[in-house]
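Worksheet: one structure, shown below.
For chain A:
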Amino acid sequence: MNAASKEPFLIGRAMTGGYGKSGPDILHNCTIAVDPGEIAVIVGPNGAGKSTAMKALFGMLDLRQGAVHLDGVDITHLSPQERVVQGMGFVPQTHNIFTSMTVEENLEMGAFIRRDDFSDTMAQVYDLFPILKDKRHQAAGELSGGQRQQVAVGRALMTQPKVLMLDEPTAGVSPIVMDELFDRIIEVARTGLPVLMVEQNARQALAIADKGYVLVMGANAHTGTGKELLADPEVRQSFLGG
Partner candidate 1 sequence: MDILNAIVALSNFVLIPAIAYGSQLAIGALGVTLIYDILRFSNFAHGDTMAFGTMVTILFTWLFQSMGITLGPLPTALLALPLGIAATGLLVLGTDRMVYRFYRRQKAAPVVFVIVSIGVMFIMNGLVRFIIGPGDQRFADGARFIISARDFKAWSGLNEGLALKTSQAITVVVAVMVVAALFWFLNRTRTGKSMRAYSDNEDLALLSGINPERVVLVTWLIVAALATVAGVLYGLDKSFKPFTYFQLLLPIFASAIVGGLGSPLGAIAGGFVIAFSEVLVTYPLKKILGYLLPESLEPNGLVQLLSTDYKFAVSFVILVIVLLFRPTGLFRGKSV
Partner candidate 2 sequence: MSQFRTLGLFGLVAVLIIGTGILQSWNTALLILNMGLVSAVMALGVNLQWGFAGLFNVGVMGFVALGGLGVVLAAEPPVGEAWAAGGLRLILGLLIGAAVIIGAVYIWKSGMKRRVPLLLAELVIGFFLFRYVFDGGVEAVEAVNPALTGNLGGLGLPVLLAWPIGGLLAAGAAWAIGKTALGLRSDYLAIATLGIAEIVIAVMKNEDWLARGVKNVIGLPRPLPYEIDLQQSAGFVERAQALGLDPVTASTLYVKLGYAVLFAAVLIVLLVMAQMALKSPWGRMMRAIRDNEVAARAMGKNVTARHLQVFVLGSAICGIAGAMMTTLDGQLTPGTYQPLRFTFLIWVMVIVGGSGNNFGAVLGGMLIWFLWVQVEPFGRWLMEVVTMGMDEGSPMRTHLLESAAHMRLLSMGVILLLVLRFSPRGLIPEK
């Protein structure tokens, strides 16, 4: 094994760039990484470039500098669709389900690129989110906010991704639902799947994070385990309200 074995499973290294070829830079030398079995969380104040960092990892941004490696392979120049085929599962913040289609059809569409039998994967998703099994013939748009997020995560899991990326999965859901979603995400991570998520609810997210990235103005401000960051007085003062 060479140097790649020491490299994290998914890493965006020293990413600099913005939207479009000529748009202003939003990210500045920003590094984000995640390993199997881990939950990595990106937090930071509004406009810090959290979602942008995740989109950069997913190829929705033009990088001027830096590189993205997945499982030791350079994927910097792949399109988002190609990255899905390479094993990235991405759950957008909004518009992340097919509202007019049933829950089951949403999952089927998640597995669209697979030509093999995906009924096992679907059973796993239903095990993870039992409520979806009950509602599998209902239109996804009729579900509650938390259930819709479960559909969205389930859809992304259907490709059997090597890494799961969630853009603010708890935006707009109640605290109880948020806790439940986090429980499910921990469960997903326990299976060995690396999970990377952007979170607005920094305190709760860092509490379940193995690794945390605090971004400010598109650059890494603080990095550490979730516990370290929660304990860091500077982080507490500036982002967690003391």
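One rule holds for everything that comes next: contacts are C-beta pairs under 8 Å (C-beta built on N, C-alpha and C of every residue); 3 or more make two chains touch, one makes a residue touch a chain; residues count from 1.
Selection rule: all candidates are chains of the complex that A comes from, given by their letters.
Please read these numbers as outputs of a predicted model, since none were measured by experiment.
Undergrad: Please state which of the candidates 1 or 2 is in contact with chain A in this complex.
TA: That would be candidate 1, which touches chain A.
Undergrad: Residues of chain A touching candidate 1 in their complex?
TA: For this pair, the touching residues of chain A are 80-81, 84-85, 90, 92, 95-101, 105, 108-110, 112-113, 155, 159.
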